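First the structure, then my questions, so here it is.
A single protein chain has been removed from this complex, and every other one stays in its place.
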Amino acid sequence: MTDADRPTRTLPGPAALAIAAVLGTAVTFVVDMGLLWWAALIIGVVVAFAFVVLTRDMVPEEFRAGADGTREEGTALHNTLVVPMVLVLSLAGGLLSAWLLDLQLIEPVAAALGGLIGSALAFVLFHRLGAMLALSFAAVLVAGVIATGVTAAVLFFSGIPPTATFARMLEYGTRPDSMVQIINDSTTYYLAAVAVAIGFKMKLFNIGVDGQYRLAALLAAAVGGYLILPPVISQIVVIATAVAVGGAWAGIAGYLKVARGVSEVISTIMLNAIATGITAYLLSTDRLAVQISTNNIGTPPMEESAWVPGIPAGFLGSDNEIFGLVFLAAAVGVAYSVMLNRTRFGFELRATGQSQSAAEASGVNVKKMVFLSMLFSGMVAGLVGLPQLLGSSHYYALDFPTGIGFIGIAIALLGRNHPVGIVFAALFWSFLNQAAGILPFDAIPQEIAVIAQATIVLTVVVVYEVVHRWGRRYQQQQIGRQLGGTVETTGGGEAK
Amino acid sequence: MSSTPSGVETSGPPAVELHGITKRFPGVVANHDIDITVAPGTVHAIVGENGAGKSTLMKTLYGMHRPDEGRILIRGQEVRFHSPSDAIRHGIGMVHQHFMLADNLTVLENVVLGAEREYGIGRRARARIQELSDQYGLGVDPDRLMEDLGVGDRQRVEILKVLYRGAKTIILDEPTAVLVPQEVDELFDNLRELKREGLTVIFISHKLDEVLSVADEITVIRRGTTVATADPGSTTARELATLMVGGELPVPELRESTVTDHVVLSLDGVTVAAPDGRPVVDGVSVDIHKGEIVGIAGVEGNGQSELIAAIMGMRPVASGSIALEGRDITGWSTLKVREAGVGYIPEDRHRHGVLLESPLWENRILGHQTKAPSVRGRWINRAGARADSERIVEEYDVRTPNIDVIADALSGGNQQKFIIGREMSGAPRFLVAAHPTRGVDVGAQSAIWEQLREARAAGLAVLLVSADLDELIGMSDTLHVILRGRLVAQADPTTVTPEQLGSAMTGAGLHGEDGPTEGDSGADGADGADRRENGGGA
Partner (left out) sequence: MEPVRRPAGRPSGWGRWRLLSLVGAVFVSLAGLRVITGQDMLTDAGTINTTLTFAVPIGLAGLGGLWAERAGIINIGLEGMMILGTWFGAYFAWAFDNPWIGLLAGILGGMAGGLLHAVATVTFAVDHIVSGVAINILALGAMRYMSILLYSDVPGAGAAQSPTTPGFPTLGLPFVGEAFGPLADRGWFLVSDLASLVVGLTTRMSALTLVALLMIPLTYLVLWRTAFGLRLRSVGENPDASESLGVRVYSLKYVAVVVSGGLAGMGGVFLALVASNIYQEGQTGGRGFIGLAAMIFGNWRPGGVAMGAGLFGYTDALQLRGGGEAIHALLLLLAAVLLLVAVWQVRKDRKGIAVASVVAGVLLLVWYFTTDSLPRELATYSPHITTLLVLSLASQRLRPPAAIGKQWRASRS
């Protein structure tokens, strides 16, 4: 079908968006008086969505474009995949924002605003969401369903009622204090995942984030504890130390890879173990540590002027504080995104990741790229321990959290190395951790969260691979059809 | 060449019959309504241009994929192949265009793989290989490591693999693409030997004169379907070409000379060493002038790739120097060389030329990531790169819906046209073109040749490396022969024949024993020795 079939009236894009938004908001607001807020919101967004679908042919061309520019609206794929995905996403967006706003505003207003956001999403996504991106969302959705199923099965066969367990986790995980904890954990995880993702983007596996951040945190804590510096300068010095140590430790693996051809997978794993040895060696009262409590030793606690103040989380209804360094994580995320997509360095990084040989033939200094990306990865890894160090514990002791590097790998995989994807992955991961914290009180092993996490990583990876391959074939098919070719692609093309 | 049509006339059902074969891939119909009948004990050629669907058809016949429609009959009996082992069981063997050999295994291991039941993997297998090798005159040593063998030997191992399995019908997919004329003759002798032993050979090619000399019958494929069957005794190459592409084949040729005195690139005693210290490029000296195309002929693996890599700064130069416009660029990085105005069409575009999973406009940046319009300082200029990609698509006739599709979605010819457009942008002074028309269809082929001609007329200096001797002879102003890393001969492209070139490429000198004598006048420049300074074209 084409536009030529229905040359009726046209509706300017902004106007259509405004109508959809007003419609959705109004319906939500009205229905909210009679029904529960979430039911009202669902009805409102669905109405707006229906309006968008009905008026789709009146909206001018330039407002619609798939991610790859091919005309997608009206194709089978668009109808069967993108449209339902748009509905799901706009509903989720509306519900989530309404629920968040509800913590601050009175219920009807929150619901109406949620309706507004949901309706706007429905319009924008319907016309702009590319099939390939929708496929990615669908992949994550499918993986989530599978992982939930597996987890439920594990619970069921352990003699634990799955639904009750999930409900309990959901309730506990959304308590205000839990949410603060989730945000704080995510901050740390996000940094770790970005560190890993920098390497992943060029097929470099920095398994050593774990050792890098522990060593960096220890030395940064020692610097902060022993050197008494004026505020601001102190924080900068501590952060700089962490970045330098993390970079240097990862740089060893980078150097070995470039100069001696040692696989970074093995070398970073070995460096992790060696880092454990060095921290154990340094963290003794003969060297860097002092007695913290009767059965704990650590670096001397930092002066209060060296701390990074937290953000009061009153708006979430909690008395706890959010790490001030959440802004550092956000800045790192933005920098990562800009670096990747807008800079020459990022282009060369991605090119090297896709095809080392092509990058080399194009004048990319692959060895330099390997070394630099390992270095940058390590520098970001150095930051991982800082939110905890500067925002909460203020010293590095025996009980400093370990294993975050490995969580970072999982989150990077879950978020597909995408700067925004990782945000959601980190939040989801810490939600599971936090929500499972209630389970021991019901005599349920809280490790079910780990099983759920590992399962979802595996399923996301598998489903994404399948979907990606399918999407590529679909795209080739579309192009073949558009060009009307009846010839094979290339001599060796089908061998892949 | 004398070839008696159908040497041994064996009666009985056809060796292979294909009826109404149709095979679809996502977005393309690779084959449709194919009908071929192959008589037993004959050499049956299947010709068609690159991309016409020959390879797909043979993979269907070899069980590597199943046809969507149609029937396959082997010796009158209908069969259904689910895998190559089914085809092998029915006496069909295949020598692939890209050799299917494991480098780190021995000849013996490569041959017996998958057929261990026949003679085990030890002494008996070795004896059998020796026996077959002697019987068909293949000269294969079972205990050598595969990676030590050259192209011709590898092909003989592939043929041996097929014979070892007791194949009655042998498919050879573009077997001559990497061989020099003399090796082609040897191969054809081998094929006639096979025919004498009662085997059937299906020979796939797009080189018409070869087909005419060896085949007993010819089937022409065009745009995925069989269009005609011809008798080589009563058909001419011109008629075949008309059947194959619906017109004449494009001819690689240069018009008037545009060569000037101005030297653009000068190689002086360039030597490149292998990791073990052995020279793979040995004292190569040549000057390439403005408006000149210098061709390098050589059997693959004689140092062409290494020479190109050295010019492009991808391999260190052990001794000698490279100068661009009088400036010494020896030891420069690839990036610096490219920035100085050198374009590069790599021989393996998938490995070196494109990012298959990236959109076209990002591929525009590749290799030009420091030059406008792709970048602005350290930042990527999306708008600039996109606009220039549109220009390339337009000017170089790249068939694509838009510039946001990934490179992998385009056909080989269109990828190649895009690469050439990219490498021509920014007005390069010098272009390295390695196998620029390999694996592309005739349309793209003639377009690429035309672009090279235009660039040459505009003053570009080009180094052309190709395995296609017709292309080399037709498109070069000056022609050198490389053998074991040394330039051993210089030929005049206006008079030299492929046979003479082939004999020089294998080390027999330009006056090969089977070379016609009238070649004398042209090939005077080099009596097989390396006592030459530069290729003074003008």
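In this document, chain identifiers A and B correspond to the written order of the chains, with residue numbering beginning at 1 in each.
Assume a contact is a pair of C-beta atoms (placed from the backbone, for glycine too) under 8 Å apart; a residue touches a chain by one contact, two chains touch by 3 or more.
Bear in mind the structure is a predicted one, so any value in this text is a computation, not a measurement.
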item: Residue of B:Glu78, B:Asp148 or B:Glu394 touching the missing chain in the full complex; value: B:Asp148
item: Which residue of A:Ser158, A:Asn296, A:Asn341 or A:Ser392 touches the chain not shown here; value: A:Ser158
item: Hidden partner chain, touching residue among B:Leu113, B:Leu132 or B:Ala318; value: B:Leu113
item: Touch with the omitted chain, as defined above, among A:Trp99, A:Phe205 or A:Phe424; value: A:Phe205
item: Contacts of chain B with the absent chain, listed as residue ranges; value: 25, 59, 62, 64-66, 83-86, 88, 94, 96, 100-105, 109-110, 112-117, 120-121, 145, 147-148, 161
item: On chain A, residues whose C-beta touches the chain left out of the figure; value: 154, 158, 205, 207, 256, 260-263, 265-267, 269-274, 276-278, 280-281, 406, 409-410, 413, 445, 447-451, 453-455, 457-458, 461-462, 465-466, 469, 494-496
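The rule is short, and it goes like this: only the chains that are shown with their structure count from here on.
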item: Distance between the centres, which are taken as Cα means, of chain B and chain A, whole angstrom; value: 46
item: Interface residues, chain A side, partner chain B - complex; value: 67-70, 341-348, 350-351, 354-355, 357-365, 472-483, 485-495
item: Parts of chain B lying in touch with chain A, wherever the complex brings them together; value: 25-30, 32, 50-53, 55-56, 59, 65, 97-98, 223-224, 312-314, 333-339, 344, 346, 350-359, 362, 365-367, 369-370, 375, 378-380, 399-406, 408-412, 415, 439, 441
